[in-house]
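What you see is the complex with one protein chain gone and the rest in place.
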Amino acid sequence: MVEISGVPFGDKTVPVVAGPCSIENKDQFLSIATELKELGIPLLRGGLHKLRTKPGSFQGLGEDGYMLAAEVSKNLNFPLITEVTDPRQIEALSKFVAAFQVGTRNMYNYDLLKELGNTKIPVLLKRAFSATYSELLNAAEYVVSNGNSNVILCERGIRTFVTDTRNTFDINAIPFLKNRSHLPVVADPSHGSGETYLVEPVALAALAAGADGLLIETHNDPKNALSDGQQALTVKQLSSFLEKAQGILSVSGRSLAKL
Amino acid sequence: MVEISGVPFGDKTVPVVAGPCSIENKDQFLSIATELKELGIPLLRGGLHKLRTKPGSFQGLGEDGYMLAAEVSKNLNFPLITEVTDPRQIEALSKFVAAFQVGTRNMYNYDLLKELGNTKIPVLLKRAFSATYSELLNAAEYVVSNGNSNVILCERGIRTFVTDTRNTFDINAIPFLKNRSHLPVVADPSHGSGETYLVEPVALAALAAGADGLLIETHNDPKNALSDGQQALTVKQLSSFLEKAQGILSVSGRSLAKL
Amino acid sequence: MVEISGVPFGDKTVPVVAGPCSIENKDQFLSIATELKELGIPLLRGGLHKLRTKPGSFQGLGEDGYMLAAEVSKNLNFPLITEVTDPRQIEALSKFVAAFQVGTRNMYNYDLLKELGNTKIPVLLKRAFSATYSELLNAAEYVVSNGNSNVILCERGIRTFVTDTRNTFDINAIPFLKNRSHLPVVADPSHGSGETYLVEPVALAALAAGADGLLIETHNDPKNALSDGQQALTVKQLSSFLEKAQGILSVSGRSLAKL
Partner (left out) sequence: MVEISGVPFGDKTVPVVAGPCSIENKDQFLSIATELKELGIPLLRGGLHKLRTKPGSFQGLGEDGYMLAAEVSKNLNFPLITEVTDPRQIEALSKFVAAFQVGTRNMYNYDLLKELGNTKIPVLLKRAFSATYSELLNAAEYVVSNGNSNVILCERGIRTFVTDTRNTFDINAIPFLKNRSHLPVVADPSHGSGETYLVEPVALAALAAGADGLLIETHNDPKNALSDGQQALTVKQLSSFLEKAQGILSVSGRSLAKL
C-alpha cells in the first residue's frame, strides 16, 4: 500500500485521480479543480512540463506555472500530482506536489528515477510505450533501491500494430503486475485508448481487472484544450462514470475513495 | 443481435460459452458437458479440428470425433460450437453444430468464410493474431455479403512485444468494434491471457467493457489436458467466476444468460 | 537446395522471380512475361487466386485464368509460380505450375500445407504477418513431414507498429533462418516495403544478408494495375536493379541465376 497525502492506493478504497492534461492558465485550472473537488475526487492531476512529440507544440507552462499550480492546490486543499521530466526540477516541485508522475517517455530515465529514490515523495511510474513487465518492475526498482518505496505502477497503453486507437490498453498487465509485485497498479484509460467514448468502458474494465486506482484526464472545454482534448472527459461525464465505477468496485468488495 | 440455438448475443442477457479446448474422448467430454449444463451454461464449446503449431501435437479427434460430439450435444440437449478449419468439413459439421467457430489462423481464409456465408448457421469469427479492426470487419463482410448475417466477432488477444502472457488482450477492441459495427462482440479471455489466474480478471474486464458474451476454456483435469491446460478453468473456478460476472453485468442492467 | 524446374535455390546462383501481382488478362500477362523472359528472368510469378482484405476488391481471375496462365507459361517456356489458396485447387494447378506459393494469409492453413506435402511440387512458403521464426519453420514441417521436402521459406515483411511502410521487412530473419534450417530462404521486398522506391534498396539488402532468391512484383503499367501497383517495378526498373544485384552477389562469390 502506498499513500499520497493520506489517500491509500492498494487498499479497499480506490482513488480516481483527475484533472487536465496541461495546466493552461489559472482560470482553467482553478475552474476544473474546483469542480473536481466538489465531485469528491481525492487527488488532482495537472501537467506543467509536457513532453510533446513536436518541438512546436505547447510544452506546458513549465516553471512559470509552479506558483499558479501551488496556489490552486493549497487554496482548495487538493493534493496535486504532476509530471517531472528532469532531475533539476525535483527540488522546486517538492515544495508543492503530493506525488511525482514519471511519464512514459521517461520510464527508462534511470538518472531521474534514482534521484526520485532519494526523496520520500511518492512516484507514479508510467510504463514506457513498449516496456515489458520486467522493464517496468526494474524501473520501479531504481526508485525503491535508492530508498523510496512509495512507487505506484501505471499501465497506460502500449504501442502495437493497432493504430485505430492511440495505444493498446494492456488489460493483462493489471493482474499480471499485481501477481508479481506488491506495488499498487493504477490505470490511465485516457492515454490507453485516446478517445473520449472509449475512456469509460476501458476504465471500468481496468477496475474489474483489479486496478488500484485510475488517472482520468478531465477538461472543462475539451474542444479547446491545448493538449489531448480528444481523450478528455468533461466533469459531467466523469460524474456519470463514477457511479458505474462504484458498481464495478462493489463486486470485489471495494469502493471509490472519497475526500 | 445474433442467436445461436435461440440464445441471443447482443441483448441484455450475456451468454458464457464453455467447454474444453479439445474434445479428447467421450468420458472427458460428457463429464465436462454434464457439469457445465448443471451450472446453467447455455452453450457448449469443444474442438474437433485443432490447428496446432507443431505437426506432432495432438490435432483433435477430427472426423473420428463427430459422432461422439453429436451424441453428447444431443443427449444433453446442449448446443455445440466447434471450429471449422476447411470448407470440406462444412457439410458434415452442419448436421450437428449450433454454430461454427473460425479460429485465429483462419480469419484470412476467405474461401472458407465465403462458403460459411452460403449457410445460415451462425459464425463465431475470431480475430487473427495481428488483424487490424478493419481486417476483422472485412473478414466478417465475406460471410455477411454471401448471405449469412449471423456473425459474432471475437476478440481473443493479439500478438505484441509482450511475451509474459500468451497474447495481449485488446480490451479497446470491444467498445471500438461495437461502435463501428452492429455485430455482437464476444471475448475469449482464455487465449487472451493464457494463464488460469489471469482468465477471471480479464473476463470480468471484458464484461465491464461491454462484451456481448464470453468463451471460456473449461476442463475437468487441466493438468492432463491434451491442449491448453495451463489456461483452463475447472468447473468450480468457472462457477465462482459466474457470480462475479453477474455482479459486473448488473452495473449495465444486464445479466448472465441462463439455460 | 531446392529446384524449381531445374532452377536451384540455395546454390551459388540466385534466382529472381518476377511478374505481376495479379494476372489480369492475356495481353497484360503475355506482355510482361515476354519482357521478363527477354531480360533473362528464370521464373515467372503471377497471381490467379488473390486473397484481398475487402470482399469487393479484385480477387484474381481464379479458375477462369488457368488456361491463359498455362498457355503463356508453355508458349514462352517460362516456368510459373502461382499462389494456391484452397486444397481443392491443387489438382488443377498441378497441371501447369512449376511451384506453389502459399501466401502470408495461409501460412497457418495446415490442411492446405499437409496436402501440398502429398505432392512433389515445390512450395514457396511465405511467413504470416506476425509469425515467429518457429511458427514458420513448423509450418514448413507440415509440408516436409508429409513427404515433400521441396520447401522454400520466404520473408515478406512483418506487422509492427510502423505504418509508414506496408510491412517491416525483417532482415534478421534471413541469416537467422539460414542458420536454423537447411531450407532456402528468399525475400519478397515488394510486400516487405510496399513502395516502389523502397523495393530496390531492400532487395539489395536481402541479397547482402544472404537471401537465396527474390520475388519482385513487376508490372508494365503500375499506375493501372488491378492490385499492388504502388509497389511494382517496371521492367526497366527491374533491369537496372539486376545490375546492382549482380554486384552485391559477387561480394559473396554468387551470381544471378540466368535462363
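Labels for the chains are A, B and C, by order of writing; each one numbers its residues from 1.
Throughout what follows, contacts are C-beta pairs under 8 Å (C-beta built on N, C-alpha and C of every residue); 3 or more make two chains touch, one makes a residue touch a chain.
Since this is a predicted model, take the numbers as computed values, not measurements.
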Next item on the list: Identify the residue among C:Leu43, C:Leu204, C:Leu242 or C:Ala257 that touches the chain left out of the display.
Entry: C:Leu204
Note to self: Can you say which of A:Tyr142, A:Phe176 or A:Phe241 touches the chain missing from this structure?
What the structure shows: A:Tyr142
Check: Considering the whole complex, which of C:Ala33, C:Val143, C:Val186 or C:Ile248 touches the chain not shown?
Finding: C:Ile248
Check: Residues of chain A in contact with the chain that isn't shown?
Finding: 51-55, 85-88, 105-106, 108-111, 128-130, 134-135, 138, 141-142, 145, 159
Next item on the list: Could you please point out the chain B residues that touch the chain left off the display?
Entry: 130, 159-161, 163
Check: What residue numbers in chain C mark contact with the hidden partner chain?
Finding: 130, 132-134, 158, 160-165, 168-172, 174-176, 179, 192-193, 197-198, 201-202, 204-210, 244, 247-248, 250-252
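What we mean here is this: only the chains that are shown with their structure count from here on.
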Check: Since chain A and chain B are copies that touch, is their contact same (over half of the numbers shared) or different (under half)?
Finding: same
Item checked: chain A-chain B separation of Cα centroids, rounded to whole Å -> 35
Notebook entry, point to check: Which chain A residues reach two or more other chains?
Noted result: 130, 160-161, 163
